[in-house]
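Complex shown without one protein chain; remaining protein chains in place.
After this line comes subunit A, so read on.
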Amino acid sequence: MTVAELRPTGTASADLPVIAARGVTKTFGDGRVVALEGADFDVRPGEFISLVGPSGCGKSTLLRIVAGLLGSSAGSLSVHGEKVTGPRHDVAMMFQKPTLLAWRTAIENVLLPTEIAGRVTDKDRRRAMDLLELTGLKDFAFSFPSQLSGGMQQRVALARLLQTGADILLLDEPFGALDEFTREHLNVELMRIVGEVGATTLFVTHNIGEAIFLADRVFVMTPRPGRLAKIVDVPFARPRSPELQLTPDFNQLVAEVRTTLGAVA
């Protein structure tokens, strides 16, 4: 199987924004707590967006609204030109916890979205195996989650995310619970894999360096109330190597984001 065959089956068109947010607001507790206020942005096909900010800045809330897991209180959010009213087949989400089912092997976990959508065919099984190979876990296809390390479990979750065939991937601090080295390694892998399948990605993190390293654009978010304070363009060419993080240009961007966060905090 070639990489092209692993590409998502969604319906991306070059001129339309994949995600369009207009004044998206979310309040809790009868409007007393404002989790997210007036978020306005467009996301282009194939773009990698990092959402960065301290806790309470509304980044996870925004992600859940895009996923259709949470309704917005005001404003409108559309995906592929359609208003989001609930979870969609072309949007898939990955969580900070692997959320693997303990009674399923790695490959059975990867096949879960296919099983939920309908019958599992031999073609689906082959695709799941190819995705496990893509995430470097082919030899562990029949291991149960308890037999895998935290990093390996998140690789399975990543393969499951891709198995959905969604062309919009939402990642909520996917490697946040892992140690520094594993996280760095998986970030590079993630960039390669997402680049190969050509998906549009929203990536939530509270790590500024990680946000810039991965993204085409960084959405800088500030808390109380949660707000999209600034959008920073990341001009570096791809593929990027971890050494990029040592260059002055990179550090200047880090400083820019830090200043935005600091000015409000």
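Basically, contacts are C-beta pairs under 8 Å (C-beta built on N, C-alpha and C of every residue); 3 or more make two chains touch, one makes a residue touch a chain; residues count from 1.
Here is the rule we use: contacts and distances are computed from a predicted model.
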So one subunit is absent here. Using its UniProt record, which name fits best from "Bleomycin hydrolase", "Sulfur oxidation protein SoxY", "ABC transporter permease" or "Chemotaxis protein CheC"?
"ABC transporter permease"
Which of these touches the unseen chain: A:33, A:69 or A:255?
A:69
Of A:71, A:87 or A:262, which residue touches the hidden chain?
A:87
Just name the one of A:16, A:74 or A:112 that touches the chain not displayed here.
A:112
On subunit A, what residues meet the omitted chain?
64, 67-69, 86-89, 91-93, 95-97, 99, 101-103, 105, 107-108, 112-113, 115-117, 122, 141-144, 146-147, 164
